[in-house]
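Got a structure here, written out as structure tokens. Questions coming.
Apart from one protein chain that is not included, each protein chain of the complex appears where it belongs.
Chain naming follows the written order as A, B and C, and within any one chain the residues start at number 1.
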């Protein structure tokens, strides 16, 4: 069985997912596309083998009976509307992070999905599909080194565009570490503190970079996240979980180790695509397989809601300079087993 | 466009490729299967989503007009016949190694393909698609550390079945290192020597394990291959190319690094599937994409011929205890660019 | 020239230094010893080749004209008195950390030394002599990866005696990281925050272990120190400095890498002696060489003072749960170049 997918939003990440759905993954076809820029949508569609329909709007695409399931890769503020429309149409929807840009919007999605009585929404936190993070989680949950106490993380981007702000370090970078923390420990975040170390000379005026974000989990585990977006040397994602009887950390990326000119060493990935290409592949293949089997998989609307709440709390903590508690709604039964 | 593939031979590796073609790769469908054991073929077919035809013989499968291209994963001695039949039918064929079990058989395949004037045969040397080997080759051919002088390799299997023989260390294990050496240096093997170190107490009587196989390339580069098939601790594939200005080696497999009980460290793969799962995926996806584009890609019939000749020379060297020169036919023009 | 050293305090660390001075280092002799337990002092002396004098008190030892220089390895609260006596006697003194147990006591030592107009005091922060820390500092100060922004550190002890308290995590463990931070960045600590992650089940009741200690340097660099004293698996000291253009971290300890039973990996040191044996050797040899040359070297009384002030601030932060600023006296000119 082949799943016919409609893609809303054909910018950088949308085109990357279309390439993946078309040339890499199994059991799926891009049947329809749309974009706020219809010319761009037509250009992208023209290159695809299965001549996808170009719809005038996301709503039209969702309504198209040939579209089995929907991928939302449009601009963040538009996610809520498309996800709600997909839920209303009873169609499975994979939404790139963020699920929505405000706690309220996420909450409305949760309400809508809960009202249908079944899971229709999957959110694109691809690190859960990364081999290294999965190996780390297997060790943590396997119990061989005892219960977790602390996690150290670093999220280093080589550079960011001019429009990037300190707030976006929380919303666009740290959000991944927020989801990792919730998933790694199967726990919620109870409070967030944001410290401002010495500012990199490469950061623009008024920009706080790096940040040191401290997440307190409900269990008491503390996760410290160093988030840098002008690291220059590469895209470097680090993580170490400290447990009672040992630690587990992400290894450096495999590859060739070169010795020359007095040094030995390996490559640091250039960007998130190089680092996480296989996680994206695995994430979407898992979703397609689940859709083909009549359901969904992966991070839920609840995970999307919780991440957005934690980010909003992080922004408050960035502004206030002090520890900010996280306040969340009750977790609906629909999300009580994962 | 979807390629309809027929698979001849549904043993362990055949079933693994069928799983891959069905559930992992893009643009392909298993349309037909057959096996020397027809009941097994029917059982395998029954589990597949697209209800493939079960043919009584490989020849019938190859002749089936709905079969666009052929995958040969049957017992080695049967490869020649199926590959020749596919060539005769003008169909692209992916043949697991070995291309054929004797120099003469490989030569007949080369003759048949050359007679058609175009490449129809691809041989399953999957290491060429492994990320680490590719990174290593990029360094070697990039010239940053000068010309290659020596290569060290190790091929360690945790264990082998009772029917395994010392000859099979050459034919089934070292054959991969033979292909890697030819590919890494874009060169032919000029001579083979096989040394017999102290025998592992885990080897059966009369079995020489490990072996130390020395490959002399035409350029003078020497490749030493430690081949062990009772290594016990894991499936461990090592490689290091020593060049004039530096070296490049395969890193240990990535994953989680655990500290506990006085040690730090990571996992050694359990078997070839774990180590090379992605190389197999990439190899077959590349082949499918090339078939869809009207051609082929990957190791050629010439590569299959050369590997078999080197293995036969290796067997002579194992028996004689001395250096044995490799004698090959002239390389046909069809294979002169790769 | 051979330096005749008197050692005050022959407990565990004192005996280790006596072994070092007697059997490992060059140009030095243990000429006198004393201890609060005179029997123990006599027993230790009896085993030494040069028949050191056993003095009834530290003051007597310091006054002994045959004693060229003094090593203080007694109980912390007694340090002040012995160091002041050595200063009064005009003798070089190497004092194990802490220099003294209170800010006031350290300040009195600083005053006494300043009054002599020359440096007579060296404090035993041996990490400054560790090859890995020195390699790290060379990179940081070399400027090849830009200015420092953040430092991550971990101090993991396998276990601690029953009398150990959370306060001692600050005073006995983190004090080393405090000194490293000051030395690494040639800067003072401006504020300390102590966070209390989930408590290890191996910690006794009422014990906060691990702690997450945040040091803010005057420059704005933030140093986070995970301090665990029930880590169980080994003695694990980690450090990574994050700079504007790259990072530098301590490598895992060298040694043999073993592959077996599905794992590859190396050894984690058992205790501080294994990890820092060479740093202790180098530290004391450097001090002996400096004494022989008529001066001193290594961490100064000011460094001892600053570490004690930071520790006291850390204790306040541990109690208060909030960020505590560090208040220090003016740095005397004597310590203005290091």
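Keep this in mind: a contact is a pair of C-beta atoms (placed from the backbone, for glycine too) under 8 Å apart; a residue touches a chain by one contact, two chains touch by 3 or more.
Not measured: the values here are computed from a predicted model.
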Residue of C:92, C:132, C:166 or C:228 touching the missing chain in the full complex:
C:132
Please identify which residue in C:56, C:104 or C:144 touches the non-displayed chain.
C:144
Looking at the full complex, which residue from C:12, C:46, C:218 or C:254 touches the chain that isn't shown here?
C:254
List the residues of chain C that touch the chain left out of this view.
1, 22-27, 49, 131-132, 135-136, 138-139, 144-145, 245-261, 266-267, 278, 285, 289
Absent-chain interface as seen on chain B, which is shown
145-150, 152, 154, 195, 197-202, 210, 212, 214, 217, 219-222, 224, 226, 228, 230-233, 236, 242, 244-247
Taking the full complex into account, what residues of chain A touch the chain not shown?
233-234, 236, 252, 257, 259-268, 270
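The rule is short, and it goes like this: only the chains that are shown with their structure count from here on.
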What is the chain whose Cα centroid lies farthest from the Cα centroid of chain C?
B
For the pair chain B and chain C, the C-alpha centroid-to-centroid distance in angstrom is 57
Taking each chain's centre as the mean position of its Cα atoms, how many Å separate chain A from chain C?
44
Using CA atom averages as chain centres, what separation in Å is found between chain A and chain B?
37
Would you mind listing the residues of chain A that make contact with two or more other chains?
145, 245-247
